[in-house]
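With one protein chain removed, the remaining protein chains of the complex are shown where they sit.
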């Protein structure tokens, strides 16, 4: 079993809040991340897949295939976008990095399985000090 | 003459556009950076000051002083904010990194002079591939 | 299950040695790291916790809570300190990164459990080439 | 159980291709990585070993020992070399990062076992966006 | 005057040698970098241009324009190539990073002038420890 990781990036706006909470409640839980005028990040995304090493081409999965799946299913929807209002797979969810990781997993998993590998991990760095990982 | 650099970070939302241009005009010049629903970045800011090495304390400028000037004059106004709508010193300016660098220079310069050093450079990284420097 | 990682840093002095060994014995095992006049590092600490994603706030654990636990239990005791002589939880232990990781785990584990998550990993980078991980 | 990681680097040339395939077949599978005139990378290698923390010296394995094993068994054979034509343990294999990780594992594993620890992971970064891990 | 920097990357093979020198002479001057079977690097290129801040769009130069110039004039010729044998603007030159920086300057300078800015610096990182800068 070999693990292959692709790194991609996207820059997006978001805010953390619940529409059914008052501003005060949102502020207590989410602090400055709840700013109604938005803020944003340069998110870094690492997608790790696993599988057997193919004796035919020496790959787990062709990196070009993996890259295209990530770009078409995830990056094109997130980059230079507003996570709260413009991203179909985040609709109705609080825009935390945790929810983002789970949602990106759900977007990628069927495509990576179809391509012949298994999705192992979705890792997202929100700032250089804050990172989330999801293993399904 | 010694040069001393402090690195700070802020996460903010912005969009590049001119209100007196049509959406099409904004799109042609600013592309996806013009998205009306905002996007954002983890900006990295380096502030470089210069001065004589003090024989009394071995400093150009006490790093604590430099840090406090940057935090109080710049970071507190930009971090987790919308650059277009919430930052006094960017009001009425296109929210490019170039304009941000010049405006941050203007915010910092009098304070650093008052503290006994000279402002030498304001450098801002918008993404890992895009950086702007201003030397006054 | 979601994994959340917080990165913090501390700068400290240390030396590796056993007081019950001769200088020669210490030198053979620990080399230049045994220098009796101390040396030091910019340590980087990553603390990973795991837990269920809360449907209420979209978090595993509020990052502010995690940050405060790490700062109050670990960073305040280590930053700008001498690991051998000033850090209560390292008293009587050889100041290796391995021992540091285990001791930091023991400091953090009860607090993180109390906060409602599980400690998953303590990772410490001593230099850009040397890293230690402990999973309990 | 403690995990200890050493980072080393090597710069090497390679191309990905199968000699029993036509140029067209190689191009379809390997693209520009198949260029017959070679290209190259600054590879970064992380070797992680695991073991019990020794109460005698506070180590899993002396980092100097680990470093010497990696340098003598792996780096000296790969650094400033052509992976396809000059590296004994890559002979007859397609020069993918996946094959490289497995081959480096096989080179290191007996030596690390002999030194009293267990090899846990071989991780190789080929570019800042592409990484492979192998756990045996 | 504002300075704008774009970062791009290319992976290439090379060797340092003079065909009019013996192998021994090449070895004495260039060491392992002279290996006749090639080696390679992940080069990082930073191109800095300078100019007046345009009041019309808040730019020195549209980053998209700068990116396209660098990709079309430099990266497409170097990435996944052999610097000694495949790159027209390095033909007949020793493949040092110094010569590469000067040659890239000559490729970029007319295009950047035509685009309305001035080329300020070409900086190339060959390894994380070795960097060259050229200012014309």
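Order of writing sets the chain letters: A, B, C, D and E. Residues in each chain are counted from 1.
Criterion: contacts are C-beta pairs under 8 Å (C-beta built on N, C-alpha and C of every residue); 3 or more make two chains touch, one makes a residue touch a chain.
Note that the structure is predicted; figures quoted are calculated from it, not measured.
The undisplayed chain touches these shown chains across the complete complex, B, C, E.
When the omitted chain is restored, the residue from B:8, B:79 or B:111 that touches it is B:8. Residue-level contact of chain B with the missing chain is found at 1-8, 48, 53, 57-60, 62-64.
Listed by residue number, the positions of chain E touching the unshown chain are 16, 18, 29-31, 93-96, 98-99, 101-102, 128-135. Counting the whole complex, the residues of chain C in touch with the unshown chain are 9, 11-14, 32-33, 35, 37-42, 79-82, 85-86, 127-128.
Just so we're on the same page, only the chains that are shown with their structure count from here on.
With angles rounded to a multiple of 5, the C-alpha fit of chain B against chain E returns 120 degrees of rotation.
Work out the mean CA point of chain B and of chain C, and you get 34 Å between them.
Inter-chain centre distance (chain C to chain E, centres taken as mean C-alpha positions): 42 Å. Of all residues in chain B, those touching 2 or more other chains are 128, listed in ascending order. Going by the touch rule set out above, the chain pairs that meet are A-B, A-C, A-D, B-E, C-D, D-E.
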